[in-house]
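Shown here: the complex without one of its protein chains, the others still in place.
For reference, chains read A, B and C in written order, and residue numbers begin at 1 within each chain.
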Amino acid sequence: MEDNTVYINAPREHLVDLASKLFNDFTCSFRTCIGIDERPLNGHFSVTHVFTDDRNSLYVLLKTYAEAEAPRIPSITNVVPAADWCEMEAHDLLGIEFVGRDHYRLVLPPEWPEGVYPLRKDVPYDYRPRVRGVSERLSMSTELGVIPIGPYHPALHEPEYFELYVEGERVVDLKYRGFHVHRGIEKLAESRMNYQQINFLAERICGICGFEHSTCYALAVEKAAKLEVPERAQYIRSIVLEVERIHSHLLWLGVAFHFVGYDAGFMHTWRIREKIMYLAELLTGSRKTYGINLVGGVRKDINEEKKQKTLEVLREVSSEFKQLVEVAINVPQVRRRLVGTGTLPKEYAVKLSVEGPVARASGIDKDARRDLPYAAYKYASFKVPVYGEGDNMARALVRVEEILESISIIEQLLDKIPKGPIMLEDFEIPEGRIGVQVVEAPRGGDVHFVMTGRGRPYRWRVRAPTYSNIPALKIMLKDQPLADAPLTIASIDPCFSCTDRVIVVRSDGRIERLG
Amino acid sequence: MLCTAITLLAGTSLPVFLDGLERKLKAALQSRIGPPITQTLYDLLKLMIKESKQVHTVPYIILYFTSFISCALTSMFLITLYTITWDFMLFALALSLLMVSLTALTLIPLLIPNPFSYIGGMREVVLSLVNESAFVASVAIYIVSLHFKAGFSTPSTPHLLVVTIPALAIMFTSGYALTGRPPFDIAEAEPELASGVLVEFSGALLALYLYSNLLKRFLVKLFVATMLVTLIAGNGVLSVVLTCLITITLWILFTVISVTLGRSRVDLAPRTLAKYYIGLFIIPIAGLVVLAYG
Amino acid sequence: MEKKLERLKRSIWIFHLNTGSCNACDIEILDALTPFHDAERFGVKLVASPRHADAILLTGPITLESLPKVINAIEAAPRPRILIALGSCACGGGIWHDTYSTVGGVNSLLKILKERGIEVDAVYCVPGCPIRPEALLYAIALIKGLVQKKVKPEVATAE
Partner (left out) sequence: MKRVFKPVELIVIAGKTGRVTIKYPFEGPLISQEFRGLIVISPEKCIGCGACVNACPPNALEMLESPDKKILRYYIGRCIFCWRCIDVCPVGAIKGTTEFELATNDFLDLYTYITHSRAHCTCGTGGEPVRMRRYVIEKAPIVENYASKCPDCRKKSLINAVSLRKVGFVGEEARTS
């Protein structure tokens, strides 16, 4: 038990009971699980399940050990369905077997050699799987029943593959094959970079919520090393985080309008967004808020002139935005296509422990900024919008309200930002410590788990919100008109480049004419 | 002879520049500069020189295109002639030709072995079934209402209110829907279709298809304009010029409408339209019956 | 082919391929189309099918997974076709240049294309992380011949 983190060493036989007690009785939300190859340290593998008790703002870490040879650990998917993906990931990458569930390849290519587990420490950093130059193609007969969306498709700005099984114009089933954007981040961080460089790597996990990732990483490391980061730095972090939330949500609204064919709305939303982008550049020196986060503080300060400029821009934006939304929401087609489409009922939302606006639109009142306060959020007062309908309109409205909330948060923080340094001078990071941090990204809770090592993390695990939101799509799209599929897929604001850090999955059956 | 040349020249070149104008106008409403007014022309010229990837059904497609363009141009010529001579036969011919050409164009995407193109094509068919029929019917009723007393005559007030105005309303809507602007650009613009009916075309074929669409837009508007001019049925040349002007105004009007709207869904659009049409058709038909036997 | 490239200057239709980028560049591409930058001034249009594309925008270090799809897409585009590598990832592999699941930038892609006998008529490279929308506009202006390129190789000797 440390400040707000509870470490439980769960023996294998009690793991399931403990997990079910936490998840079902104490209604903690399941965040992720991390497999670690600790053989160099203590000759065991270990799996750590991360829960958060959002009401008492507690992190609960369930750690279970497994033997070095033939590691076996009981699966908790029966009591915690949300653990499905991350257990499979641990199985693929570390060869840990989960007893009491069926195993399938999630993240590794089908033709990946058996018994090679890339995240084990004895696998060399530059191990390259065999490249296949050609991709399989669908035969004409199956094409008419199956609508492939992606990997390169106007409805997605990233290479992902959804197979929609349709009858006429209705979707009857969905198959998701992802992990195209895998770039080997975790292995890269554990083998090439040092603590400070990883900040820049973490940013590039995702171009929209990059700053969330680097903040999350930095906070995790600081927590592990027990560093006291200057207050001013924390304020600046929160401010930039909110700027990023605003531009991300505006971006989403614009794209949503585009998907319902309301291009004027798209253009005007992005016109407003451009001001925010300018703001981001003013505050961080990069339009995508890259490159000011370091372990122990930030690199760029906010002076009086910038502060005034920020407030002024925010004032314009909020007034223009309100006016535009009022108009756009009343466009008949927008209404008809947002209301009642892509519904996600609450019970499913809880079971899959979805994140962010998706959860809040389905009546789950959780927001890491309030429940697990970090950076400088404890100094700002804001309300968390929650809707019960769980349809696309609800998700849109949640985001609209969050934009306005964020604006007020920034104004509050700028108002009471303290003087002082913005960077911790000299510090060292001890080995073998554990830090886990949740940061509320625009898409939901972002989880970073850091186990410190010599000069670089021993294990660094990233869990992006989309990772836990994608399984919900199956329920949202079922029996929906095909025409709504892109909008619904977009409505979880998928960020595949976050999700796919892990290992390439080969997705077959795409239409070659689409390229 | 000269008249023919002029009509065909105007009819073939105007749509391209009007489309350029439309894009400019859209841009202005989205508070940006937008492309030069000749942009559409540039696009088409560029596409002509691009390599075109062949699909094995190309011969049929070409056939359909030729049939469409020939029908369209003929009908355009006839309708202009009609605005000069006010000979009803010409008009009937032009209308039928218009329908034939539209159908030809609608069926092209179904020839392409690609699921997106196929789905898009089916959607197009569903929509145009509703709209074309409505268009023809409304035009017919409109003409009848003018022909009620022998020869063209501006109809009496009850006619105007009960028969002519509703017929015009339907004509406008179906005409608008036929031009495939939002909210009725379902066939190609829906994102999950990857530019649906266009997906497989490239190079010259694509240019041909885009141009045919522009021609179609122009033709439909031309018809609506002619109908309006028929109300006055003035002397030849004047009415031709008038028709042209009205067509251009219609184009601009439609553009502005399309900017402020989103895209309807494939299962919603035909249903809504059908309801709307049926609702409006009852009035003029009932009116005609009453005025005839009352 | 040269003459044909000349014709492209009037209207450039772009098809966008995310080959494992972090999204930043992809968003900036969209941003370049929005009112403040308005790439449509130059006759640029974002198309949904490679069949319509004149220029193919690559963002990202080209992951092994996306490689075959990228090759298909380029092959599907009718000639003359231009390849534009956007952002540091696409140009030189960026921060991922030596990870095991990327081929590390457009140069190695071009080699593979040559092996396959797929020709590309012009290749442009736009560094930046992420690229500014203006950087894309600048590249387009470069293609249209409105501006001169600024960067040049520098070899300096310090003693």
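The working rule: a residue touches a chain if its C-beta (ideal position, glycine included) is under 8 Å from a C-beta of that chain, and two chains touch if they have at least 3 such contacts.
Since we're looking at a predicted model, the values are computed, not measured.
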Touching partners, among the displayed chains, of the absent chain: A, B, C
Of A:31, A:247 or A:268, the one touching the omitted chain in the full complex: A:268
Listed residues C:76, C:103 or C:137, member touching the removed chain: C:137
Hidden partner interface residues of chain C, rising order: 35-38, 41, 88, 91-95, 97-98, 105, 107, 122-129, 131-132, 134-135, 137-139, 141-142, 146-147, 149-159
Touch residues of chain A, complete complex, unshown partner: 193, 196-197, 200-201, 204, 264-265, 268, 271, 274, 278, 281-287, 290-291, 299-300, 323-324, 326-327, 330-332
Touching residues (missing chain, whole complex) on chain B: 28-33, 256, 259-261
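Going forward, only the chains that are shown with their structure count from here on.
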A-C or A-B - the one linked by more C-beta pairs in contact: A-C
CA centroid of chain B to CA centroid of chain C, Å: 38
Whole-Å separation of chain centres (CA-atom averages), chain A against chain C: 28
Chain A residues counted as touching two or more neighbouring chains: 153-154, 267-268, 271, 513-514
Per-residue overlap in chain B, given as positions that touch at least 2 other chains: 30-32, 191, 194-195, 199-200
Of all residues in chain A, those that touch chain C in their complex: 118, 125-129, 131-135, 151-154, 157-159, 179-185, 187-188, 192, 200-201, 203-208, 210, 251, 266-268, 270-271, 273-274, 277, 286-288, 290, 495, 497, 503-507, 510, 512-515
Parts of chain B lying in touch with chain A, wherever the complex brings them together: 26, 29-32, 113-116, 118-119, 182-183, 185-186, 189-192, 194-195, 199-200, 259-268
Chain B to chain C touching residues, read off their complex: 23, 27, 30-36, 39, 42-43, 45-46, 49-53, 191, 194-195, 198-203, 206
